[in-house]
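All remarks here apply to the structure that follows.
Complex shown without one protein chain; remaining protein chains in place.
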């Protein structure tokens, strides 16, 4: 099924004072956020209250071309979204941003995260005559806002009230005919930041600062947990009634999800990973000749491990940049190994050496085992595996696509057992304490529930399967 | 904009007693109904309550291939839809069948027709907190049924009650986890018929009998205006509380929309067209050497005109069967004429002759004028145009895509004026009386509102434009 | 394998005095010739000696779009080609027109027909060091012309000399940097005609006159068997040294291949088919209630049969215009019949009637048998099959895609046997004498070798299989 962790989404919104090519800006920004979701993407342009959009399964460069961007046209606002989804949910219906029309006109919603009470809310809205077209939380959130909108003077008031009902992780970008609204849940599980366009032309919000960089927008600040930011012709203002004292950003944003060039809550993602490597070297030292990282996400931690340990850093693998989603898996019984097609060890760096291999996590253990085997075949004398995060033992309810313990090797066996299974000479994981201080300058607390099983908010005992009954094929 | 009339949709449903390849049956049936809509199509398969579907812009043979049909899988029920839509509404969101989930589980709806009170209903559901994803009537109908479903013991009861609220034209096929339901509005504006699969394997419903033929189903009967047919594991039964005395099928079904091999309300479409040609010959006789029809829809009436008048029938045009939707319009100032690419006069049949040319209607007059010109260039001595329906002067509110008088040549000038504009030697339209008896065996009355301006139900004074504010691009 | 006859190609050439949008003209003309080949197509534009081209597998409307035509650009000359090919030869390499470069610069060649001595010539050129990229005759012809071009003062002289070496059927359009050259083999197996653009703008050559009509070109005359027509800046002139007394156009051009609106060698194709129907009625009279034709090619002969016999003509079938090349064949054991999807009998015309069904030929008998069965299921009392050509018993060596007797039902059994196999009440074929006079005004003789086994030129004893060794997949 899956061999790696996946973040659910990346979101982007733009507001310009004059009509401009907001679709093109969204296109570039989504390119920068593509690592947060590769299954589908979409852009909605708001041109004087008319919402034009295109959303489809595929990568940004597959879904959008010149003609499409031209058709989307100009406007003062746009919202964009990239989405990862488990295959059964990768449907056009679940593609985002979602565009709906309620009594006050059209509304667009882009969501990153996952609610813990969506099934309960869904049932409630159905009992009131509501109908659903998708299985996504965004539609539930739309109903929650619409419900309040009927009795509120403004969309931001409706959002504020709706937030009392939404439990879980949600970074949102909403668009009404006249306003762009960005919201972060009170725990701040998922990142969201605010930027300013050059020459005072307008504002942008995005999941990560790298999206701001790509369109030369200036990073202003992270949106606070619980904050509602309203951008319209009068400028930017905030509603902060949900801003609580404690915040719990998902630590995996630093470990794996975010792009190294992003800065989140004041902490550089790259530097956080270098730190994790340093801590790892302290917690699990080893005598070796070279430290290598598994591309791309293990490279920075490997650099940190090298700096701390004094063992030279080397480029251990060449990653094939051309292996795309249509890569054909070798048939059963074939000697070729898909890991080998993607990663080739550099003999010069490996042969005859005692190797420390750094990766960010082990999910099933299969891929890791294959890589260790490749290193041995290339002539490594010893292979010491170091993982820059703690063992992943618990489901995530806040937007990471792992919801069962069956697939997690760390739930099935001891660290010693894992070491044997992947064929390493030694194996060391970063501690929970270590991972909690990797983003040393971050102005926030962390959610480390996937490591500890202790979550910042109450989670369902077990996720009901009812949600999957409406299986939507493309 | 448009040069011809378009029917909005064709619908199909199948219920088999055992699981079978219902997707393939729907695929073949939609092929037979393709003439009713070429913009988008879709199939929903119900496999033990799980609804799998695929719907997309494109022709049946573009949207479905072997792999897609395989993915849709088997089941006991399926619903299919082909759709025509004015370009601004040709969106994935408006594609049908619509699949929604309400409190009682998933529901599929396929609709042919047009409501006159959809905006009013829409506003009402919005005031109750409802949100809309499309601009189609089907979503309004979904809300109407859901509203009643909450307080009804069965879906058919909900449909029966909802029908008191729906005004206008609707032939519907609904699918719940366990039932297939076919509904025709009390006026029976659009056709819908019931058939039986061979070997007692199950039942089908379809817009036209030609769809039944294509899958070797036996035609049982037309569904009556106002009738609700419920098909489930116990067989077929009807709810007839909405069956009123009077019916008003759209006469254009016989004139143009339906396929000649279909039989609707007991009348053969082909024979009805031959009849129209006969009446036309009586109403507007002329001395001539040959009678030709404009392919494909004018051919049967031309045959009738020939039989009545004694003037020999001839094949006047060869229609290019390869000109598809991607045909490139000749650029401005180019000599090539798109009419000429599609239709080439047969010189042998035309040259030196006095020609009677039969077509089914004149909308803008442009195409007709070009054809007359082609005939003259080919050497016709005289060109007498006969139209097998009355002048089209009024908008249709029941599912035909013409809603303004500006584009109708018959609203702009007299018959004499039209004759001059198209360059004919004479011009004759079939009378309202004539068209009303073309389907001589039909067991129903007709709606001839587009000719007379008198409609069987009250129509809005003017269609509000609000409906178009939510412009949905693909 | 195949259930119908296929012509190999349609060709088109244009020469304009000033640079113009010759690619667009070729595009429209190929649309009109599409019936002569649906596997691949191509256009080559000559812009001041630079040859731009696009050729690919697919229909004209699949291969060419606005952007492609724009890229092809303007010029004074263009050559176009549509091609049918048995599947193993449907390769990009065999796509036409062929563009090669020899010592005198680039040369384009478009070919309709088939040589009987191509393997012999091929071997000879290989022995001289030649290399081949395709299995098509066009490459052999290119070598034959190039061989002479080295020792000739002009390309037309080279063509004239090369013609002494080419045996068989070839209508050719050649393009050199400065000349457009049209050639028809001395027997004139395949048609080719010359036209003039309006306003003295230039000249065109095409397989059929319907291509001229589509671009408003005036038909001037057929190119004579053996004639070489040279078009350049000085106008049009001919070399007639190969014009012999006898000509033998393939009679199947009139029976099936050509479009009814074309006029070939002075005879209207449509009228020729009507004549064939008349002769058939005389040769094989029958008492019946209605005469119907199998669309599209049987319709004109059915009209002729009706006129001669006095039995009323009717529209017996509706042909589904949307069944394209991607139509999915029903799986084995499925009840749906692909013939039924394509052709639906019109009950009104058939039920309770004694039916005469006209088709142009029977190849394997399978399709014909299915159609007879459909008619009986629809309620025909009797089905009398009449075929507007003689039994097809011999291979064609001149460009029709049938080269083995195994697949021809008329080689396997008597007419009585065929009648039984297809389930008809009676069966009658048009005689060789009848088919030979169907094109009553044609200024030429006919090749009827596929009926009689007597060919105008010597044919190989058996086609060597060596030609197929180089199997080219796409």
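A, B and C are the chain letters, set down in written order, and residue numbers restart from 1 in every chain.
One rule holds for everything that comes next: contacts are C-beta pairs under 8 Å (C-beta built on N, C-alpha and C of every residue); 3 or more make two chains touch, one makes a residue touch a chain.
In this text the structure is predicted, and so the values were computed from the model without any measurement.
A.B. asks: Based on the whole assembly, the unshown chain contacts which displayed chains?
C.D. replies: When the entire complex is considered, the left-out chain reaches A, C.
A.B. asks: Among A:12, A:27, A:398 or A:429, single out the residue that touches the unshown chain.
C.D. replies: For the chain that is not drawn, the touching residue is A:27.
A.B. asks: Which one, C:12, C:31, C:51 or C:257, makes contact with the chain that was left out?
C.D. replies: From the options C:12, C:31, C:51 or C:257, the contact with the absent chain belongs to C:51.
A.B. asks: One chain is left out of this view; which of C:74, C:142 or C:271 touches it in the full complex?
C.D. replies: C:142
A.B. asks: From the list A:261, A:382, A:401 or A:425, which touches the chain that is not on show?
C.D. replies: In the complete complex, the chain left out is touched by residue A:261.
A.B. asks: Which chain A residues touch the hidden chain?
C.D. replies: Spelled out for chain A, the touching residues are 21, 24-25, 27-28, 31-32, 34-35, 38, 59-62, 64-66, 69, 198, 210, 213-216, 259-261, 263, 268, 270-271, 296, 299-300, 303, 313, 315, 317-318, 320-324, 326-328, 330-331, 334-337, 340-341, 344-349.
A.B. asks: Can you list where chain C touches the absent chain?
C.D. replies: 49-54, 71-72, 92, 98-103, 105-106, 123, 125-133, 139, 142-143, 146-147, 150, 469-474
In this text, only the chains that are shown with their structure count from here on.
A.B. asks: Have a look at where chain B meets chain C and say same if over half of the interface residue numbers show up on both copies, different if under half do.
C.D. replies: Result for this pair: same.
A.B. asks: Compare the CA centroid of chain C with every other chain's and tell me the farthest one.
C.D. replies: A
A.B. asks: Need the CA-centroid distance for the pair chain A / chain C, whole Å please.
C.D. replies: Between these chains, centre-to-centre, one finds 60 Å.
A.B. asks: Averaging over Cα atoms per chain, report the distance between chain B and chain C in Å.
C.D. replies: Computed from C-alpha means, the inter-chain centre distance equals 37 Å.
A.B. asks: What are the residue numbers in chain C that touch two or more other chains?
C.D. replies: Not one residue in chain C touches at least two other chains.
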